[in-house]
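All protein chains but one are shown in place.
A, B and C label the chains in the order they appear, each numbered from 1.
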Amino acid sequence: MSSIASTGVPDAAAAPVRLIDERGAHVGEHPLPPVAELVAGYRGLLLARRLNEQAGALVRQGRLAVYPSSRGQEACQVACAQVLAEGDWLFPTYRDTAAVAARGVDPVEVLSMLRGDWHCGYDPVAHRVAPQATPLATQLLHAVGVAHAARLKGEDTVVMALCGDGATSEGDFHEACNFAAVFRAPVVFFVQNNKYAISVPLARQSVAPSLAAKAVGYGMPGVLVDGNDFAALTVVLGEAVARARAGGGPTLVEADTYRMDAHTNADDAARYRTEDEVAGWVQRDPLTRLRTHLAETGALGEEREAEFAAAAEEMAAHVRAGLGAETPVDPEELFAHVYATPTPQLAEQRAALRAELEFEEA
Amino acid sequence: MSSIASTGVPDAAAAPVRLIDERGAHVGEHPLPPVAELVAGYRGLLLARRLNEQAGALVRQGRLAVYPSSRGQEACQVACAQVLAEGDWLFPTYRDTAAVAARGVDPVEVLSMLRGDWHCGYDPVAHRVAPQATPLATQLLHAVGVAHAARLKGEDTVVMALCGDGATSEGDFHEACNFAAVFRAPVVFFVQNNKYAISVPLARQSVAPSLAAKAVGYGMPGVLVDGNDFAALTVVLGEAVARARAGGGPTLVEADTYRMDAHTNADDAARYRTEDEVAGWVQRDPLTRLRTHLAETGALGEEREAEFAAAAEEMAAHVRAGLGAETPVDPEELFAHVYATPTPQLAEQRAALRAELEFEEA
Amino acid sequence: MPATKMTMAQAINTALRDAMTADDRVVVFGEDVGQLGGVFRVTDGLHRDFGEARCFDTPLAESGIVGLAVGMAMNGMRPVVEMQFDAFAYPAFEQIASHVAKLGNRTRGRVRLPMVIRIPYAGGIGGVEHHCDSSEAYYAHTPGLTVVTPATNADAYGLLRASIDSPDPVVFLEPKKRYFAKEEVDVAEAVPPIGRAVVRKPGRDATLIAYGPSVPVALAAAEQAATEGRDLGVVDLRSIVPFDDDTVCAEVRRTGRAVVIAEAPGFASVASEIAARVTERCFHHLEAPVRRVTGFDVPYPAPKLEHHFLPGTDRILDAVDTLQWQDSWEVTA
Partner (left out) sequence: MPATKMTMAQAINTALRDAMTADDRVVVFGEDVGQLGGVFRVTDGLHRDFGEARCFDTPLAESGIVGLAVGMAMNGMRPVVEMQFDAFAYPAFEQIASHVAKLGNRTRGRVRLPMVIRIPYAGGIGGVEHHCDSSEAYYAHTPGLTVVTPATNADAYGLLRASIDSPDPVVFLEPKKRYFAKEEVDVAEAVPPIGRAVVRKPGRDATLIAYGPSVPVALAAAEQAATEGRDLGVVDLRSIVPFDDDTVCAEVRRTGRAVVIAEAPGFASVASEIAARVTERCFHHLEAPVRRVTGFDVPYPAPKLEHHFLPGTDRILDAVDTLQWQDSWEVTA
């Protein structure tokens, strides 16, 4: 397959790479990914959308404290997970629950964090998925570290590092991109430019022609891709992963997408954006687009649709059941993991808490 | 005068802007700055060189603890000060003593810091020269703040913010460039790329085509200029200052130069670079180049040369005298400036120190 | 203007408004403080009423925000910046420790930095990790910073006005769990000077020393103790740096017993400082060692466990019980 992504100095003002347009038609010269991949991707999108909806419902029911939804960004969420091999790593943010789930982590485990159980509900090592990062852009450096270590050890691991448009303004974004480029680390920086950092619009984050253009300053390829086009994302991210794996170093990929929901349920998006703006993006919905394409090309029959819908419902039921259950947390676990072995100070504090609890029980 | 500096997307791989070549000849299309400016500049270069030498001598004599020399970078040092108007601000680093002096600050005051008197020896407000920054890249943000405040107040102040090649790797460099671009702040970021950050060569700092290319990612003009060509520096920096003053926002200027001395006297440059490499740069000496040019064009007679040399010697004598004198520092000053009014805690500690000192005296 | 009921968020909003009205050098900026009015709505309406030049959003970069404020203060303005949550001030730590705290000293007072860094801090809101740190020790340990934290809405108003008026940089720590509780605030009241603690409740038997979010907890403990026949006093520091030794020590010398209460992990903390300095100054008045009731030395826990972490009334009263009452009946008599 010929390369779609710039491999030299990115063309800063280039239009986003797109393979399927808003009416579901294949556009441009580049061939589409195999149909099977697109169908699998479509299934993933349905599951991701359902997960976003289900998690939102759980918040409304008071089962989750908060949920940062990726509705509208599902193509990004699924594509970035789907292009990875088993041994690769994913570094997600708080908004990337659907990507973590697409990587194979049980969404109940992922969401248990937002039920307040613990800071991370899944095993990062078993899944090769880092804990969802809250402090913006900080995780990008960890991603570079994992990648650099892999390279030093001679492993062919690739690391997919996610962040938002807002996070590109942080110093750690800069340091991570630069370290990766200098060390030729096998990382793909994947920026989901969903146009807002909470209430702050892109124009207040950057006046560069694109965020992908930042790649120039690090000496790495940068690609702007239509973030609601699953096919284009798969190709662009896939190429970046392949380049990284082949020793070609990092790539900065910017997805042009949109956060359809508010920042979280606690946010009031009406304060900073219009309904019209949101409505405009409904036309570009990543699910509709892929479904139309697959339906029109005959790749998706009613049976398949029904099968996928059932899978999504099953997942949602599993999530409801898993998060409905009350899971007690042991107060003494407060002290268990701070150090491999608790310090004498922590042992003392643990004993004091235990005494309190025993007294309460008595 | 036509613009020499890119005002749009910088051409990342462009050759450095140069007006006078290594043999003193005017090259290219762009006219040279007025002869008077070049002559004044040459005088400045001589003073700067002499200051570097004198400070080095004072270190060897034990009068100064340490001195980070800008030998080889004098064209940058003088040009960045000379293009500023009186109300403008300069934000220098530890290496920019000659620039601070070129801005009109008494070098004795500047160097008194390195004699150990206090952290900053001059009045930043009176001179509109910030204290020489030690923590790398941090001062760039202050420069943006001064510029942004000036703009909000409707003043036409421009801020010249200096840093080295190494400092461009710091997160604060990124945040400063981005803030300046987004706020269209009247700042000129002037990177003296002297090829080393202590021992670390440029190749370990960045694999971008140039440091000026980083401007692309912020949406500001970026220019690479021959840092040993005083004429080119004056034109490029002058244009950047004019653009900033006219409301055109920030510019990133990278000077291609070389640190002829070790990082400081405490450094052993033989550990990380060859004599050959250094010798190569002797050919590109900024003083020789400008002198040759001025001499060949008849702008610099022997009389002038002698006059400038005398001025440089006078300055050096002043520096020797000023730094040779023993200047006592009052121990109680430790507590005087931490807050506008010392806290009760500091008053108490000051009293305790006073008691100690009185006891010692008694 | 008479006293009005308002939340702490409103009190802070009013203080910003009044300061901006009184002095046009006062500017407010940070993340989401503009059109949105801040994630806690503390800056609500300022962008609308004072315009983009006086209240604006920045790119998302905390070191950038604080560094910008330093420069603006150098150039005659009085910036009030918001860090969105406690742990998100850490990227600005170098700017705060190496510049905000030191620039006045570095320049022998020729440059003063009249700026305020507002930080919603501490826990009790069921927040996810990084949203509930009690970070006061980092700032209090750094010479050159003034560190203030209100416990009441009236103090939130008054201390913020005083902080904005201060010639020195102030880290203004807002106990976020108190943001939405209503209390009477009289904005016409004299602004309390920074550096004065206040005795919230006099008490004969022992002194509870607290600040910020722990003050209401201490008061609740004192109330409960009263029903059990023990008369506990409560001192609210209001300002950690400068520290009001006089007020604190006067109380402790009277009671001979003290408990320090703070949410932050106790090790090398502000609570350690209080215990150490009170002991240094009141040693021979003490019937028992000064006790500390603080957060454990663990990262702030996930919501389900935070109530075990936070110093509550029971834990405070348990600590009071250990103050060796039996040996000293003559003092309490």
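Note that contacts are C-beta pairs under 8 Å (C-beta built on N, C-alpha and C of every residue); 3 or more make two chains touch, one makes a residue touch a chain.
Worth saying up front: this structure is predicted, and the values here are computed from it rather than measured.
Only one of B:Leu19, B:Leu46, B:Val100 or B:Met113 touches the chain withheld from this view, namely B:Met113. Looking at A:Pro131, A:Pro201, A:Gly248 or A:Gly322, the residue that reaches the missing chain in the full complex is A:Pro131.
The hidden chain makes contact, of the residues A:Asn178, A:Thr234, A:Thr251 or A:Thr264, with A:Asn178. Between the chain not shown and the residues A:Val35, A:Ala85, A:Ala336 or A:Ala352, the one that touches is A:Ala336. Across the interface with the omitted chain, subunit C contributes residues 63, 87, 90-91, 93-94, 97-98, 101-102, 105-106, 129-130, 137-138, 140-141, 143-144, 240-241, 243, 264-265, 267-273, 275-277, 279-280, 283, 286, 288-292, 296-299. Contact between subunit A and the unshown chain involves residues 118-120, 123-126, 130-131, 135, 138, 140-150, 152-153, 157, 171-172, 174-176, 178-179, 182, 333, 336-340, 343-345. On the side of subunit B, touch with the chain left out of the figure occurs at residues 65-66, 94, 113-119, 134-136, 166-167, 169-172, 197-200, 204-206, 266-268, 271-272, 329, 331, 333-335, 338, 343, 345-346, 349, 353, 356.
Just so we're on the same page, only the chains that are shown with their structure count from here on.
Here the spacing of subunit A and subunit C, counted between their Cα centres, is 37 Å. Note: centroid distance subunit A to subunit B, computed from Cα atoms, is 43 Å.
Counting partner chains per residue, subunit A shows two or more touched chains at residues 169-172, 204-206. Touching two or more other chains at once are residues 58-59, 61, 63-64, 91 of subunit C.
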